[in-house]
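Of the protein chains in this complex, one is absent; all others appear in place.
By written order: A and B. Residues from 1 in each chain.
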Amino acid sequence: MALESYGPIAIFAILALVFPALTFFLTRLFRPDHPTPLKDLVYECGELPEGEAQIQFHFQYYMFALIFLVFDVAAIFLLLWAFAWGDLSGSSGVAKYSIFLFLAIMFVATQYALKKEEVIHL
Amino acid sequence: MDWELVAFLVLSVLEVVGSILVVTNKRLVRAAFWLAMTLVTIGGIYLLFGSEFIFLIQILVYAGTVPILFVFGLMLTRTKIMDEPSTEEGT
Partner (left out) sequence: MSQPLVPDLFATCKVLTGAILWVVQQILLALGAVIPPLKDLGNWLASDPVVSAVTWLVVMTVMLLWAVLINLLTMMWVERKFYSRLQDRYGIMVSIWSLPIWPFNRKDRPTHKGWGYLQNVADGMKLLQKENLTPRGADSAMFHMAPVLIASSTLMIFVALPWSSGFVVAKPDLSLLFILAAFSIAPFGILIAGWSANNKYTLVGGMRAAAQLMAYEIPLILCVIALVFTTGSLDVYEIVAQQERTLVTLGPLAIPAWNLFGPQALGAVVFAVAMMAEMERIPFDIPEAEAELVEGWTTEYSGMRFGLLFGFKWLRMIAGAGLISILYLGGWTGPVFTVVQVAGIPVPIIPEEVWFMLRVYLLSVVFIWISWSVPRIRIDQILQLGWKRLIPLSLLAILLAAGASLVGW
C-alpha cells in the first residue's frame, strides 16, 4: 500500500522541524546578547515608530482569499475529472463535458467578483 | 510494534490538544496557528485511513487557505479586539 512510503516522510518531517530550531539554538553559543532600548525599537527607516503597528487593512485582501478558495476547490474537481478522463464513457458526452457547465458558471461568477475588485487598494 | 496505532495516537493527541487551544486562546493569531496545526493532523489521520489524495488536498486547500483567511479577517478589525489590553504596553 502507499502508506509505506510515508514512513520516511514522517521521519523527514521531524528532522525538517528540528533542523532550523537546532540552528537557532546553536547560534546562542556564538552570538552576543546585550539588548538596549534603542536596539529593540522596530525599524521605520531610522525614525521613531509612530502609531499602532496593527493597522486596519482593506477588505480586498479577504475578497482575494475567498476567490482563491473557490478556485482551489474547483481545481480539486478538475483534478479528479482529469484523472478519470480516459475512463468516462463519452457516448452521450454528459460525463465528460458536464464539467464545462460547472466551469462556465464558476468562471462567470469569479469574473464578476474580480470585476468588483477593478481598483486594487492593496 | 503497531506503528499505525502509535501514529494514530500521536496524531489524535496533537489534534485534540490543538483544537482545545484554538477555542480557548485569547490571542486570535495564535488560535489561527493552532488551527493550522489541527488541520494538518486531521489530514494525517486521513492518511492513516489510506486516502493519500485527501490528505494532500487537505494540506493544499485547508491548511494553506483557511488560516490565512482567518488572519485576513482579523486584519479587517481594529486592534483592540485582537489582543488582551495588558499586552499592548509592549511586553
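Everything that follows uses one rule, which is that a residue touches a chain if its C-beta (ideal position, glycine included) is under 8 Å from a C-beta of that chain, and two chains touch if they have at least 3 such contacts.
As the structure is a computational prediction, the values presented were derived from the model and not from experiment.
By the touch definition given at the top, subunit B reaches the unshown chain through residues 27, 29-30, 32-33, 36, 52-53, 56-57, 59-60, 63-65, 67-68, 71-72, 75, 88, 90-91.
In the full complex, subunit A makes contact with the omitted chain through residues 2, 5-9, 11-13, 15-17, 19-21, 23-24, 27, 30-35, 37, 39-45, 49, 51-55, 57, 61, 64-65, 67-68, 71-72, 75, 78-79, 82-83, 85-86, 103, 107, 114, 120, 122.
Here is the rule we use: only the chains that are shown with their structure count from here on.
Between subunit A and subunit B the centroid-to-centroid distance comes to 14 Å (mean Cα coordinates, whole Å).
For subunit A in complex with subunit B, the residues that touch the partner chain are 1-3, 6-7, 10, 52, 54, 56-57, 59, 61-62, 65-66, 68-69, 72-73, 76.
Partner subunit A is touched in their complex by these residues of subunit B: 3-4, 7, 47-48, 50, 52, 57, 60-61, 65-66, 68-69, 72-73, 75-79, 82.
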